[in-house]
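One structure, pasted below without further comment.
Only a single protein chain was left out; the remaining protein chains are all shown in position.
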Amino acid sequence: MASADTILRLEALSKSFGGLQAVRDLSFDVNAGTITSLIGGNGAGKTTAFNLITGNLVPDSGHIYLRDARVDGLPPHKVARAGIARGFQELRLFNRLSARDNVEAAIPNLRGESIIRALIGGRELMDERNAADARANALLDDLTIASQADSLAERLSYGQQKLLSLGRLLAAEGELLLLDEPTSGLSPGMVDDFCTRMRRLTGNGKTILLIEHNVDIVMRLSDWVVVMHQGTKIAEGRPEEVRNNVTVMHTYLGITS
Amino acid sequence: MSVLAQFAVNGIVTGSVYALIALGFALIFTASRVFHFAHGGVYTLSAFAGYTVLVTLELGIVAAFLAAIVTAALIGVLINMLLYEPMKAGGVSPFVALISSFGVLIIITHMTAMVWGSNPVVLSRGGKTTVYRFGAIYTTDAQMLIIGFTVILAVALWIFFRHMRLGIAIRAMGNDSELAEVVGMPAKRLRNISFIVGSGLVGISAMLIGLNVGIIDFNMGNEIILMATVAMIIGGLGNVGAAAGGGFVLGMIQNIAIWKIESKWQMALSFAILIIVLLFKPNGLFGEKRPATGL
Partner (left out) sequence: MEYFIYIGTLIAIYATLTISLNLLVGYTGLISIAQAAIYGVGAYTTALLALNFTNDLLISFVCAAVVGVFVSLIIALPSLRLTNEYFLIATMGFQAIIFSLFMNLEITGGASGLYGIPHPTLFGHTIRAGWEKLLVALALAVICYASALRITNAPFGRLLRAVREDQTAVASLGKSVFRVKLAIFVFSAVFASAAGTIYVYSLTALDPVAFHLDESIFIITLVIVGGTGSLNGSILAAALLILLPETFKFMAIPEAIAPEVRQVLYGALLVFFTRFRRQGLIGEYRDVLK
C-alpha cells in the first residue's frame, strides 16, 4: 500500500477516446514534498493524465488516491477541494477580471461567495474582504506583479500572466500542485526564477507534479521523473537514472536532444 | 388499425415538411456553425414572393417557384455576407450570430406583415386537389409532392456530402476552416454556396408547404423554424441527413401522439422531446459520435 509519504497514487489508469488509447495502464506514486516530472513527446498522454487526476476526465479503469482517499470519479471542484491545485498550459486566467480578482477568486471558503451572505452583508464580510485583499496583495507582491494588481489579466504581458496563474494556483491552497509546462515561452532569466520558486514551494510543504518539455529543467529540478510514451509509462526513476536509461534515450531523449 | 396507418401517413407528410426545412437549416449550420434562425424569415418571405407572382401577378406556377427560390437564395446569402461573415472575420463566435439572427427573423417577419398585411392570404394554383386513396388511407397530390421531393432531396444531399468534393469540403469546414482550403476553395465562398443552396431549398419548401396548407401568413416561419431546430437537434447536429431523419421522427411522433394527446399539446410535446434528447443523447438519434476532447 501507499507508503507514509505518498501523497498521490495512480493505479492502472486507462482512458481511450473512440479508438485512440490516450492513457494505458498508468501507475506511479508522487511523494510528499518532492518535485515529480512527467515527461514524454507530444501525444504521450501527459495532459490526459492531468485531466484524469483533476477529474476533468473520468478514467475507463484504474484508481487515483490522494493520501488514502479515492478521488477518481469526483467532479473537478471536489478534487480541487480535496487538495489538488491545477495550473493550465493555456493559463485560463479570468481575462476580464483584475489581477487581484484573479487571485482572490481562488481563495477557498469565502463567505461572501454565498449569494445569501452577499445579500445580507455586514461587518464580517468587510473583514473577510480586507483579509482577502491583503492575502492577494502579498502574493502579487511576492510574484513581482503588485504594480499590475488593478490591471485586467488580459492586459498583462505573457510572463506576468504566467506569474499571475501561479499566484492564483497558490491562493487556492492545495497541497499538491499540478503544473503544465509552467516555464514554456519564458525568457531564460524568468525560467530560473520559476525554478527557484518551485524549489521554495516544496521547502514550504507543497508537492509538485510537473509536465515539462525542457530536459535541462527536468534534470535540474526533479526529484523523480516519470517517462510516458504513447499513453504508457516506459520508465521512472531519479533524473540521472532516467537519463541513462537506454529505452528512454531512444524513444524520447534521443529524439528531442 | 387503419386509423393508425392514416396517422402514420400524416406523420410522414408532417415529417417531410420538417425535414425539408431542417435540411437547409442543417446545411447552413454545418458550413457556418450558426443557428440561422432567420431561416424562418427567409421561408416566410419566399412564400410571399411566390404568392405575389402566382396570385397577384398571375404568372404561373413555374414562375412562382422560381421567384420563391431566387428571393430565398438572395436574402439568405445577403444575411451571410452582410452579417455573419463580418462577425466571423471580427472573431465573434457563432453564438452571437445566433442572437443576431433572432433580430433578422423579427425584422423580416414584421416587414412582411407591413407589406402583405397581418391577415393570412390564400395560396392556391387553382384547379382541384387530387385525393389519392390507398385502401383506407388518403393523401393529396401536394402531399405526395412534398414526400417525393423530400426523399429525393435527402438522397441527393447525402450523395453530395459523402461523395462529392464540394460536399465533403463543406462538411470538413464545419469542423475546421483550414481543412476546407485543402480542396482549393476559400472557406468564405463555400459558406456562401451553402447559404444559397440551403436558402434556395427553403424557398421550394415554402411553396410546397404553402400550396399544401392553402394559406400563408407572416408568422408561418416562426413556428416552423422552431420545429426545424428540434428536428436538427434530435436528429444530430452538424449532419444534414440526420437532421432530415430528425424531421421525420418528429413528424411521426407528433401525429401518432394525436391518438392519445390533443393536438394543442404538439408544440409542448416537441420541445419536451428536444430537452430529453439534449440531456440524454446530445449527439442526437442519428448523429455521429464525436470524440470527447480533453478540455
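For reference, chains read A and B in written order, and residue numbers begin at 1 within each chain.
Heads up, the rule we're going with is that a residue touches a chain if its C-beta (ideal position, glycine included) is under 8 Å from a C-beta of that chain, and two chains touch if they have at least 3 such contacts.
Because the structure is predicted, anything quoted here is derived from the model rather than measured.
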{"item": "Where the missing chain makes contact, among the chains that are shown", "value": "A, B"}
{"item": "Which of A:His77, A:Arg155, A:Arg200 or A:Arg220 contacts the chain that the document leaves out", "value": "A:His77"}
{"item": "Contacts of chain A with the absent chain, listed as residue ranges", "value": "54, 56, 75-78, 80-81, 85-86, 88, 92-97, 101, 104-106, 108, 110, 112-115, 117-119, 121, 125, 128-129, 132, 168, 172, 174"}
{"item": "Residues in chain B touching the chain absent from view", "value": "35, 83, 86-87, 92-100, 102-107, 109-111, 113-114, 118, 226, 229-230, 233, 264-265, 267-268, 271-272, 274-275, 278-279, 282, 295"}
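Criterion: only the chains that are shown with their structure count from here on.
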{"item": "Where chain A and chain B are represented by their mean Cα positions, the distance between them in whole Å", "value": "48"}
